[in-house]
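I'd like to ask some things about the structure below.
Incomplete set of chains, arranged as in the complex.
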Amino acid sequence: MKKKKKVGIIGGAGYTGGETIRLLLNHPDVELSFVQSRSQAGKYLHSIHEDLVGDTTLKFSKDNSLDVDVIFLCLGHGESSTYLNENKIPEKIKIIDLSQDNRIEGGHSFVYGLPELNKQRIQDANRIANPGCFATAIQLGLLPLASEGLLSSIHTTAITGSTGAGRQLQDTTHFSWRSNNISAYKTHTHQHLAEINQSLKSLQSSFHGSLYFIPWRGDFTRGIFVSSTLPFQGDLKSAYTLYRHYYKDHPFTSVSEAMINLKQVVNTNKCLIHIELINDQIVIHSAIDNLIKGASGQAVQNMNLMLGLDETSGLKLKAVAL
Amino acid sequence: MKKKKKVGIIGGAGYTGGETIRLLLNHPDVELSFVQSRSQAGKYLHSIHEDLVGDTTLKFSKDNSLDVDVIFLCLGHGESSTYLNENKIPEKIKIIDLSQDNRIEGGHSFVYGLPELNKQRIQDANRIANPGCFATAIQLGLLPLASEGLLSSIHTTAITGSTGAGRQLQDTTHFSWRSNNISAYKTHTHQHLAEINQSLKSLQSSFHGSLYFIPWRGDFTRGIFVSSTLPFQGDLKSAYTLYRHYYKDHPFTSVSEAMINLKQVVNTNKCLIHIELINDQIVIHSAIDNLIKGASGQAVQNMNLMLGLDETSGLKLKAVAL
């Protein structure tokens, strides 16, 4: 029997921390050594992540151990950089940073951890910047077109669940406000645009970032559903062929000829894509679970790749489905 | 044309404040003179109660005027008493206090404002303590039995919407937690038990308060649904006759021979009651909108009674229904 790798989590009290814990506790090839949290140190994990009652008696630690193979940084934006400045992590410990601090490449050694774009580089990396949730869902809808240089002006609307806004209490995550409600925010200015453009340009250097992105807040907790529209010359069959070819070696991203819906992917690491062609425009619908393929699941997928494990190890998750 | 009465609101920024504003703005017989809020003074009402955009250009005031006929106190529990101590309101101005501060009678001149129990006293009163939401829904299910001395040991389960917890941000009103969730709280210790027992004993002096009350938090915003079970000797027909007779002069409380559901009453001032008889036990289901019949609507109903207006004036509300 292969010896299990040891992993630790920095910042384990938030939503991505909780999801990462859930995935790692059930992962067959790794052992969760510590979960650090400044705010919750000393408390049981299940006092904060209440579903873990009966699953683990681990407590949040104040400090991190360096006797691990992988560290996940589940910290807020900005806090990862601070943490890495204040704590020198040896090169031999792999780091997966779920914040946005290192997603724009250059000036550091972090690789942008979108396996459908960078699988080989991830396998060779010691430092991974895990993509944003909207960024993952939107890119997976566009990468095949970019790979063929087919992107032009793109109109994207995407709706996200409330967990995307994190655990902290806010007016826009108050149940009485959010329930049965829809709203828009950060029109064309969402912070994920930078990493999306970076990826698209890496495949299609002629792309100049005319991606008009309207994010909506949805009245559900988990998931992102995206519809992107752009000019397209080919026929529907060629589009499906292109997408199927692009994703043939990627176990979590599937192309569906039937229309997709969000709950097909909720509580899984999957991305589903459906394509339509109307007149001169292609419409690409894509869906993910924002906390899994959009955060913690993709982080574990990156870990699997970095450690040479099966890419799907610990990630064959039962969909909530209903 | 009759001159409109002038009314004002103290503490207009919370949920019951907002509902009271909505009802009074559309009320044909009154004019909303001021809405006071310490925290929001100077801002437009619609900056806090966003649905009022286009309906009113009134702003929150810092102080209250005394040039009104009625003042509604939409303050937190404890704050009403403080306000009344610090502000001497002339006797000729009627006060309706939506807090729980004056619901237990004695030592003050407030009348408990449940029209189905105290209509005559309310009509003669200058000071009203408006009932609690759970208290309203539970009492309306039990008053007819109490009026005949038929209460004994009662088991009550009741579920409430998130608006019952108010506007402040709390872990249990975070959308990501509350959505699709059910939980229990304050089992047998809910603060409304005192006013319920007061009312039941006023009708049935032999009742000793053995009401086992389990409140649940529901994953919806508006409404309370109650099922109470207790021993009963008679037949179903006699029970319906008793309830119909008791409520015959009360326009907002109706008895339904068909099973009821919560959305029949959401966004209305109605209470619906359905009765079942199984073996030796009677089960009474009752439903209200916690913010309307359970708070602001009942407050307006009390105002109508105190001012000699039609009891239903301004309260014929379109149900949300769907």
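First chain written, first letter: the chains are A and B, and each begins at residue 1.
The definition used in the following text is that a contact is a pair of C-beta atoms (placed from the backbone, for glycine too) under 8 Å apart; a residue touches a chain by one contact, two chains touch by 3 or more.
In this text the structure is predicted, and so the values were computed from the model without any measurement.
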For this session: Since every chain is the same sequence and 2 are placed, give me the total copy number for this complex.
Result: 4
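In this text, only the chains that are shown with their structure count from here on.
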Seminar exercise, completed: Per the C-alpha fit, the turn needed to bring chain A onto chain B (nearest 5 degrees) is 180
Exercise. Approximately how many whole Å separate the CA-defined centres of chain A and chain B?
Worked result: 46
Exercise. Which positions of chain A touch chain B when the two form their complex?
Worked result: 15, 161-163, 167, 169-171, 173-180, 219-221
